[in-house]
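Only a single protein chain was left out; the remaining protein chains are all shown in position.
We call the chains A, B and C, going by the order they appear; numbering starts again at 1 in every chain.
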Amino acid sequence: MIAVLKNGVEKLQQENLINWLEGMDLKVHVSEGEYHTVLGLIGDTSKIDMDLLEGLEIVESVRRISEPYKKANRKFFDDDTVVDVSGVKIGKGHFAMIAGPCSIESEEQIILVAQSVKAAGANILRGGAFKPRTSPYDFQGLKADGIELLLKAKEVTGLPIVSEIMNANHLPLFEGVDMIQVGARNMQNFELLKELGKTNKPILLKRGLANTLKELLMSAEYIMAGGNENVILCERGIRTFETYTRNTLDISAVPSLKEMTHLPVIIDPSHACGHSRMVPSLAYAATACGADGLIIEVHNDPKNAMCDGAQSLTFDQYEEVTKKVAEIRKVIG
Amino acid sequence: MIAVLKNGVEKLQQENLINWLEGMDLKVHVSEGEYHTVLGLIGDTSKIDMDLLEGLEIVESVRRISEPYKKANRKFFDDDTVVDVSGVKIGKGHFAMIAGPCSIESEEQIILVAQSVKAAGANILRGGAFKPRTSPYDFQGLKADGIELLLKAKEVTGLPIVSEIMNANHLPLFEGVDMIQVGARNMQNFELLKELGKTNKPILLKRGLANTLKELLMSAEYIMAGGNENVILCERGIRTFETYTRNTLDISAVPSLKEMTHLPVIIDPSHACGHSRMVPSLAYAATACGADGLIIEVHNDPKNAMCDGAQSLTFDQYEEVTKKVAEIRKVIG
Amino acid sequence: MIAVLKNGVEKLQQENLINWLEGMDLKVHVSEGEYHTVLGLIGDTSKIDMDLLEGLEIVESVRRISEPYKKANRKFFDDDTVVDVSGVKIGKGHFAMIAGPCSIESEEQIILVAQSVKAAGANILRGGAFKPRTSPYDFQGLKADGIELLLKAKEVTGLPIVSEIMNANHLPLFEGVDMIQVGARNMQNFELLKELGKTNKPILLKRGLANTLKELLMSAEYIMAGGNENVILCERGIRTFETYTRNTLDISAVPSLKEMTHLPVIIDPSHACGHSRMVPSLAYAATACGADGLIIEVHNDPKNAMCDGAQSLTFDQYEEVTKKVAEIRKVIG
Partner (left out) sequence: MIAVLKNGVEKLQQENLINWLEGMDLKVHVSEGEYHTVLGLIGDTSKIDMDLLEGLEIVESVRRISEPYKKANRKFFDDDTVVDVSGVKIGKGHFAMIAGPCSIESEEQIILVAQSVKAAGANILRGGAFKPRTSPYDFQGLKADGIELLLKAKEVTGLPIVSEIMNANHLPLFEGVDMIQVGARNMQNFELLKELGKTNKPILLKRGLANTLKELLMSAEYIMAGGNENVILCERGIRTFETYTRNTLDISAVPSLKEMTHLPVIIDPSHACGHSRMVPSLAYAATACGADGLIIEVHNDPKNAMCDGAQSLTFDQYEEVTKKVAEIRKVIG
C-alpha cells in the first residue's frame, strides 16, 4: 500500500503516522520527493481501512498495491478452483452449460424446457422463482411455488438446478436447490452475502450493472470470508451509454478475472444483450475468450414468455449453440 | 405507451395484438408509416409489463409516454408532500438540516456531536450503526449498540434521529429511530423496500450509484405501493468517469425530481465529493438549486474518525455552512 | 418520428404545428390520450432537426422511429458492402488481418514488421505516423517522415497500408496511403469527416470512447453524404468504470452494427484492452462474433516500443493468432 502525504507535512506528524502504522505490524519505507513524500507500507495491509487512512489530515491519497481480496486472489491461490454442483464440475476445463426459462411458469413448462435443454446438451437447469423487477407492478415470479416446480423438473431430468435468491429469510426454501444465484442488483447486498457465506452451497454471483471487477471480487470475498469458497462469477452485461443492446457484455471480464482470481467465470449472453437473435454470437465470443460456462435463457414459447421472452432461445436455436460452442472449445483447447 | 411494430408484420398478427391490448382496457390508435406501424396505447398502462410486450415477436420497441410510477408522480399528485419526522417537517418550504457522524463510535462522541450540531442549527441527527462496506475486513459499525447510543443522544438533545438499515430483520431495533435510511447500494433491494412499505416510518431513500432518477422513483414506488408514503429522496453522487471527487453530485437531480415527483428532495454533499473542503461549496449549490434539505457529515475529530473522516466537517465549519445556507435560502425565496 | 405534445396544449397551437409539419411534406397522425397527445410523423423525417422540434414550447419530447442515417442504413441498402483496399477486399465474407506497430520508428523497423506480419498472415499493414497523445509533452509520431517509411514498407512487401490522419491539411501526404484511419478522438471532428467525404479513399472510422453506435453511424454518414461510401467501422473499446483493462471492448457492437448497417465492421483488440497478453482472447472472441477483420498491434521488440508496447504482440504470438482465427472462422462459417 502506498500513501502519498500532503505537501508541507510537519516532521512530527509524519513520525506519528509512521509509528501508528508500524504499530499495526507494517514496515514503512519513506521516499521523499520534491513535492510529495510517499510512504510504502509493507506487510498485511488487507486489514487497513483505506478510508480511515485517507481521512487523516496529512494524507493526500492512498493506493493499494496488493488487492484487498485475499481468498479470491490468484496471487495467493494460483490453482484454478473447481466448483462441484451436485456432480457437475465447473472450472479448470469443466464447462457449464446452464439453460432454462427466465421465469418458471407451470409444471408442464419447466419440465418440458428441462427435458429439451438436457437433450440439447445443457448440464444444469436454471429457472427464476423470485424475480427482481424494477416496478412493483410487474410480475414478481411464482416464488415458493416456483421452487417446488423446479424441484420437480430436477427429479424428472436429474439436472442440478440453480435459482435466484433475494432474501436470506428464504434460505430454507432453497434446501433442494443445487446452486444459489445472487442477482446483479444484490451484488452488494452485504447482509445477504454474509448469510450465503454460512452455507456450503455453490453460489453463482452476478456482477452488478455498474460495478468493477474488483468490487465483484470483494463481494465474492464476503461469501468466502464466511467459509463458503464455492463461488462462481458471472458477467452479465454492464451499463454503458449504448442503448441498442440492453446492457453491454464486458467480454474482457473473462481474461481479466482469469488473471485476478482462481474462481470459475461464466457468461450470461441473454441478459447482456436482451435480444435472442444476438445470443448465439455472444455465446461463441464468450467461449472463444475462455469462459468456463454459459448461462442462457431458453423457453418453449419465447414470444409468449411471461418475462424476458425477447432474449430467450428456442430449443432448436439452443441445440445449434451447444454444438458450435463445443467446436470452438476444441479450437481454443 | 407507444409500441413500434416490426417491418412487414402480417395484418392478422397485428389484429391479434390489438385485440389483446384492448382486452386489457386500453384504447389502441394505429399510425401506419412507410417503414413502421406505431400503436398508441391509451388508458392505464402502468400495469403493462414492458418486457412482456417487447418480447413479442412482432414488436420492435416499446416506449412509455406515461411514467410507470403513479403514487410518486407529480402528474397525479401535484401538491408538494411534507414529511413529518417526529415534529420536524421536510418539504414545501420546510428545510432539513441533518448532521452527524458517519459512524457512531461511543456515547461521549455521539452526544457531543448531537449537542454541537444542534447548537449550530441542525434539526435532525444522523449516525451510522450498520455500515455497508465494500470489504468484509473493514469496520462494519457498532450495530445494535450503535442504535442504543443514538437513542441516548436523541434523549439528551431532543433531536429526531436517522440511521441506515441493511436488513429488514433488524426492523425491531429501529423502533425508536425517527427516520430510516436506505443506502445507495440497497436502492434496488426490493425485498427490503417492500418491508419498509409496511411500516409508517419516514424513509430516506438514497439514489444508487449508477441509477437513473426514474429508477429511484420506481424504488420509492415500491415503498409507497406498500402503503408508506413518507418517502424523502436523497441524491448523494453518482458514478462517472471523474475520479477527482469520490462520486459526482448530480445537482440537476433537484430541479428534475421537483418536476417528476411531489416528494421532498435532499442532497448529501459529503458522500457526493468525499472531501470535507468541498462540502460547503456543494451545500451552497444544493441550496441555491432548490433542495429541501442537506445531510452532512460532522465529526468532533474528523482526522481520527473511524470512517469517512475525510468528508466530515468540524463543528465550526458546519456552523458557517448553516449560516450561509440560511442566507442563500432568503435570496432564492 | 413521434412527437409527444405537452399536457393542455391549445387546439390552435396544435393545428399550427401540424400545418407546419405538413408543409414539410410529412403526413401527421394524431393520437389523443388522457394525459398526452402524440403526433406520428410519416415521410422523410431525416431532414427534420430534432432539436428544433423539441425546442417548440408545446412539444414535450421527440423520438425518431426511423434512424437519421440513410446511406449507412441497412434498411435502405440491405446487401453487405465490400470495401476494396487496393485489391484487398473487406466485408461480406472477406476478412481483414491488419497488423503493424503503433508508431513507425525507423525504416528497418517498419520493413521488418511488414515482412513478418505478411509472413504470419496479415493482408494490410498499419503504422502510426501522426499520433494523437493526451499530453503535449509525449512523443507525437514521425509525421511526414513516418508516412515516407510506411510507403517504403508497402513497396517492399506489396501490402496495402493504413495510417491515421489528424488534420485535413495533411491529405496530400496521404496520397499513397491505401486506407485512411480516423481515430477515436476525431470521430466527431466533423470538419475532418467532410473533407474525407470528398476523397475516394477507404476510411477506417474508429468509434469514440464514449459514443453510441448510432453516433458512429452518423459520423459514417458525414463521410458518405460527401460521396465517399468506402467506410469501414472499427470498435476499439469504450470508456466504462472498469479500469483493469484500458478500455472495455464492446463485443456486441459486431452483431448490433451488422443489423444497423451494411458497412464492414472490424475490431481492434489491442487498444481495447491495452495488454498484449489479452489480445489473443479478444481476437478470438471478435472472430467468433462475426467481425469482418482485426486490426492488431505487432512489434519487433514490444518492450522497447516507443508507444503502446504494452499492447503489442510479438511475431510468434501474431502467427498463433492468425492460425486460430482461421480455424474459428471455419467453425462459424
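The working rule: contacts are C-beta pairs under 8 Å (C-beta built on N, C-alpha and C of every residue); 3 or more make two chains touch, one makes a residue touch a chain.
Just so it is clear, the model here is predicted, and its values are computed rather than measured.
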item: Selected from B:114, B:251 or B:296 as touching the chain missing from the view; value: B:251
item: Selected from C:97, C:153, C:179 or C:307 as touching the chain missing from the view; value: C:307
item: Of B:149, B:179, B:260 or B:313, the one touching the omitted chain in the full complex; value: B:260
item: Residue among C:191, C:259 or C:316 touching the omitted chain; value: C:191
item: Chain A residues that touch the omitted chain in the full complex; value: 2, 4, 7, 29, 31-36, 38, 40, 42-43, 63, 65-66, 75, 210, 239, 241
item: Where the missing chain touches chain C, by residue; value: 46-47, 49, 51-52, 54-57, 68-69, 132-139, 166-169, 185-186, 188-191, 194, 209-210, 215, 218, 221-222, 225-226, 239, 302-303, 305-312
item: Residues in chain B touching the chain absent from view; value: 210-214, 238, 240-245, 248-256, 260, 272-273, 277-278, 281-282, 284-290, 324, 327-328, 331-332
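Heads up, the rule we're going with is that only the chains that are shown with their structure count from here on.
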item: Rounded Å distance, chain A centre to chain C centre (Cα mean); value: 32
item: Multi-chain contact sites of chain A, meaning residues that touch two or more partners; value: 210
